[in-house]
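The block underneath contains the structure these notes are about, expressed in structure tokens.
As you look at this complex, bear in mind that one protein chain is not there, while each of the others sits in place.
Moving on to chain A:
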Amino acid sequence: MGQTHRDKIIVQEADFDVAAEYQRLAGDATIGAVVMFVGRVRDINPQPDLVSLHLEHYPAMTERALHKIVAQAHERWPLDAVTIIHRVGSMGPAEQIVLVLTASAHRVAAYDANIYIMDYLKNDAPFWKKEVTLHQATWVEAKDSDQAAQLRWER
């Protein structure tokens, strides 16, 4: 169980380079499929008025929670590598927030594991978003649909 030496789990303020994270796995012929998900800061209110998104986390718990999610994914699918980079701090509209990369010999494993990791991250990883708009600063409320998305893996 657990992780491979190719896994990479990082929480950082800095932006990340998707191409570099893909390139890190170049030359490995056991990897037949790579799926990359990037979450970005969106501004889809009726009036575009988002100034910034502030992401807070619980540092002592965050990496532990992410490592646990990745270990669970390894138990379910034959994965060669998993990369999670999650940003904290302030970021502007359209900036990148999170990268989840899953690599496997098999396409379906890479796709499914990627969705699984995001579904668990949304419920079990201690990050909170605060939206700062032109008018106010509001903590983003959790969505029931995120919990429903996680529960379907437990059936």
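Descriptive notes on the structure:
Heads up, the rule we're going with is that a residue touches a chain if its C-beta (ideal position, glycine included) is under 8 Å from a C-beta of that chain, and two chains touch if they have at least 3 such contacts; residues count from 1.
Operating definition for what follows: contacts and distances are computed from a predicted model.
Comparing "AzlD domain-containing protein", "MoaD/ThiS family protein", "ABC transporter permease" or "OB-fold protein" against the UniProt entry of the hidden chain yields the protein name "MoaD/ThiS family protein".
In the complete assembly, the contact with the undisplayed chain comes from A:Arg64, out of A:Arg42, A:Arg64 or A:Arg152.
Where chain A meets the missing chain, the touching residues are 39, 55-58, 60-61, 64-65, 86, 97-98, 118, 121-130, 139-142, 147.
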